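One chain of protein is taken out of this complex; the other chains stay put.
In order of appearance the chains are A and B, and numbering begins at 1 in each one.
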Amino acid sequence: MLAKLRAPGWYRAGLFTLAAIAFAYVLVGIVRSAMHFPNAWDDGDAITIVSLIAVPLFVLVGIGCFDYWFYWVSGRPTRPEDHSAHGAQSWKDYFRVNTDHKVIGIQYVCTSFFFLFVGGLLAMLMRAELAQPGMQFVSSEQFNGLFSVHAALLIFLFVIPVFAGLANFVIPLMIGAPDMAFPRLNALSFWMLPLAGLLMVGSFLAPGGSFATGWTAYAPLSTTMPLGQLFFTIGVQFAGASSIATALNFLVTIITMRAPGMSFFRMPLLVWANFSTSLLVVIATPFIAASQFFVLLDRALGFQFFNAFVGAGKDGSVLMYQHVFWFYSHPAVYIMMLPGFGIISEIISVKSRKPIFGYRMMAFSLIAIVILGFTVWAHHMFVSGMQSWIRIPMMITTAIIAVPTGIKIFSWLATLWRGVLHLDTPMLFALGFLTTFTCGGISGVMLAMIPFDIHVSDTYFIVAHIHYVLFGGSLFTIFAGVYYWFPKMTGRMYDERLGKLHFWATFVFFNLTFAPMHVIGVQGMPRRVADYAQQFAGMNLAISIASFLLGLSMLVFLYNMVVSWRLGPRAAANPWRALTLEWQVSSPPPIFNFDAVPTVVGGPYEYGIPGAVHGIFQSPAEAKPMPAGSVATSPTTE
Amino acid sequence: MRRHPIIQMVAIGAIASAIGIALALWINWFPADAAKQDHPIDTLYDVLLIVSIPIFVLVLTVILYSVWTFRMRPGQENEDGPPIHGNTRLEVFWTAIPAILLVSLCSYAYAVLNDIEKKHDHELVVKVHAIQFAWTFEYPQAGGRSVVSPQLYLPKDKPVRFDIDSADVIHDFWVPAFRVKIDAVPGITTRLRVTPTKLGAFPVVCAELCGLGHAVMRSTAHVMTPAAFGRWLAQKQAPAAGGGGAGGGARQLTQQQLVALGRATFTGDGGCGACHTLAEAGTTGTTGPDLGRVLRGQSENAIRTDIVDPNARITPGYSANIMPPTFGQTLSAQQLDGLVAYLATVSK
Partner (left out) sequence: MEASAASLHAGAGAHVEHEHHGPPEAHRSSRVEPQLLGMLLFIISEVMVFGAFFTAYFFIRVVDASPWPAHGTELPKIIAGFNTAILLSSSVTVHWALEGVKRGNRFALKAGMLTTFFLGATFLFVQINEYVHIGFAPSNSAQASIFFGLTGLHGAHVFIGLCLLAFVNVRAFRGHFSPEQHRGVEVPGIYWHFVDVMWVIVYTTVYLL
């Protein structure tokens, strides 16, 4: 037993959780006594807040994320990396700290899909409440909590990490690297996520209910909220730290670990997409961390960043919060879209059996979006009362962002042209994405037009835009990507018939759910309300019914994934006849990806040229004898 | 393959766009239009629709056409498409056209923005105060106390300037029928200009999440003839004056009239029904307690305190700072008397 408590793992994590709470209790007590506060030892609020920070950190130590570094910094001999943490041999290995990028990738994807389902269920509760005007199932307090947690989970624990997870699995394979540059950091970034998610979901148990200020958490509302708000404030710090660490890891991996011959312009576009996304993350994410620091300081330590009524007249600056927040959160919407663009590029090219049209422009437009993305944040603030002149340059840059995005859309269309289209599930989702995202992007451009935005800002028109770009955009690409790499990740094939059923149900009910929101938005239904005027009743009922069917269509996906992973037919190494490197190894890939580093000799998308290859497995000089089972060239395991 | 796929597609696209545009213009998008600001914004929206529908249709037609024409047929499993890597002319084209289009749209939007935010010489100034969860409208009067009201009254065809502030968190003042909105931000005063052009009553909505009463932070904007507006203002100014919209003069009211006035205030001016259920008044709000139930057997004085100083005593199960503390100022003495009388009667 003692040995179990000392070895890294869940027992030790449990012990450390208790230690963290004790630590918080003692720390708060000592500090408050030192400052001569009354009742120094029983301030539940303060103890909870410190615990919220301490418990995740202690748990991370407990499960062993830091063990190696502790040895290193104390100057003790670090245990030589024996790679026992590579590969997963049973499902239990997915619940341990593991430094294999393929395991981490799957951990990411499964965790984030778990939070998609939780967040989606909250949306179902919301739609149930909104089916009729008046209040039926939840109080207005709970309703505010529902959409806040819904959005926070789906953004911070689903879309952003699931892309990181897919990329984690695929990118080292695609660039011919054995792993990420910093495998231990990679494991640490993953394990921060479930903790952040538990904080956010756990806020429902907080006294006073969950955080209820929307995912935007505008001050000063958020600084005056009950304890639940801090579960968001602190949860976001962990999610943010996780995504910064991952982004840093991707950048270093992509810059320093590409296979010989893979110049920047021979990288698959998914690698480009994650490269640009990671730039965004590294530069922008610190801003949301800071914005939530401000909230934390105001709420917990009595700072006055956002209190407009201290001192003589105006003092704290309320609008500052929004500038800092959106300076992250607008780029964040591209963090949630660019990796999807990468996935679509892979799929469209492979499934149309044609080279991607205008490869260089595809790469440059990603970079253009990154740069422009930093210049448009105030389009979320057209009605915020900021200096009115700022609106004009922001309107122009916002509109201009449609140009590089348009280049991508049109290039994909040109890639389809005269190809041989394989209309299987990944391709259907990719084509579905093209239509729904164009819709959402165009409504975005409408929103950029200030006079129109003044009318529809904070209405259901925005909710419609959000879901057309996030569901019809990001989520469609995620589905496409999950189906596309499912054989590679699990070694099994998914069920094509169920996949098609899933696509059609999702596509139809998605549009039925979210398209009518444009109409009620323009007609004047504000967002974030549990109760609404009688005139919107009919539409809302229709939306709710469609959304339940949309929810059910998710179950088809869930069933398909679970059953196919366990019982699906074995997948070939390269079922799609793709050229990129990840398909040149077995499914699932061998434990160290490649037995010899491949050499890249051509572009990634040379379809249609007979005999073209992207990479070859001839490490020229010391071609070792290949051990049995090293499957660099062997096609299938069955 | 067919000879002119492109021409065919252009034809299909043109027809589909035409249908799409017709449909989009046919849909009745906007709420009532009641201000001079409405028309330019509505037109901008129509233009945006007319521009974007063909773009969407273009994308859609190319996809559908490709799916139909280029889909893999049995026997083609191992075939590839032609290795086309790009076409510079085409790429320049689809960079330049959207760019030009967008810059023109921005210029147009800029013109509309200037139009709707134009200043006027003789503006009526209305101060709008937001507090969780109520609006207060203040009409500054030459050399005297201002007139305050929980509902918004405006004369038709007179340019109005709203000076908006907030006492606690961010709110957003929006009259959908006027198309314009702006946040009420603690610490600063924001401005909005409107010229009402249509008589009637239109909802005032709080459009920024401001806490749990956000959904019920509503009021009503009444656009009246200038003469009626003048009368309303005069009546509000008269020292001993009685109620707002709901009649009543300087004279003493009978108990019955008082109760009637109270009921009218409850459902109208006061907006109490948004939060409170009260069977007799037919309201079903759930943010506050069901008054028919909790007020049973309470004295008139206790009820009065509950209304003018709601935090003095908190109904068990509810929290403080939800019911707005402004009713003592925004409602007239007579309206308050009426409310108290009415609530005391119905909860007997």
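One rule holds for everything that comes next: contacts are C-beta pairs under 8 Å (C-beta built on N, C-alpha and C of every residue); 3 or more make two chains touch, one makes a residue touch a chain.
Because the structure is a prediction, the values reported are computed rather than measured.
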item	value
Chains shown that the absent chain touches, full complex	A
Which of A:88, A:464, A:505 or A:550 contacts the chain that the document leaves out	A:88
Selected from A:187, A:257, A:400 or A:478 as touching the chain missing from the view	A:257
Among A:12, A:323 or A:614, the residue in touch with the chain that has been omitted	A:323
Candidate in contact with the missing chain, chosen from A:215, A:272, A:287 or A:382	A:287
Footprint left on chain A by the chain that the document does not show	72-75, 80-83, 86-89, 176-179, 181-182, 244, 247-249, 251-252, 255-260, 262, 282-287, 289-291, 294, 297-298, 301-305, 307, 310-312, 314-317, 319-320, 323-324, 327, 491, 586-588, 590-597, 619, 624, 627-631, 637
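Here is the rule we go by: only the chains that are shown with their structure count from here on.
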item	value
Parts of chain A lying in touch with chain B, wherever the complex brings them together	134-135, 139-141, 144, 212-214, 218, 220-221, 224, 308-309, 314-319, 352-355, 357-361, 383-385, 388, 391-392, 395-396, 399-400, 402-403, 406-407, 409-411, 413-414, 416-423, 431, 434-435, 438-439, 442, 445-446, 448-452, 454-455, 457-459, 519, 522-524, 526, 528-533, 577, 606-609
Contact footprint of chain A on chain B as seen in their complex	27, 29-31, 40-41, 44-45, 48, 52, 55-56, 59-60, 62-63, 66-67, 70-72, 76, 78-87, 90-91, 94-95, 98-99, 102-103, 105-106, 109-110, 112-113, 116-117, 168-170, 172, 174, 176-177, 179-188, 190, 203, 205-216, 284, 286-287
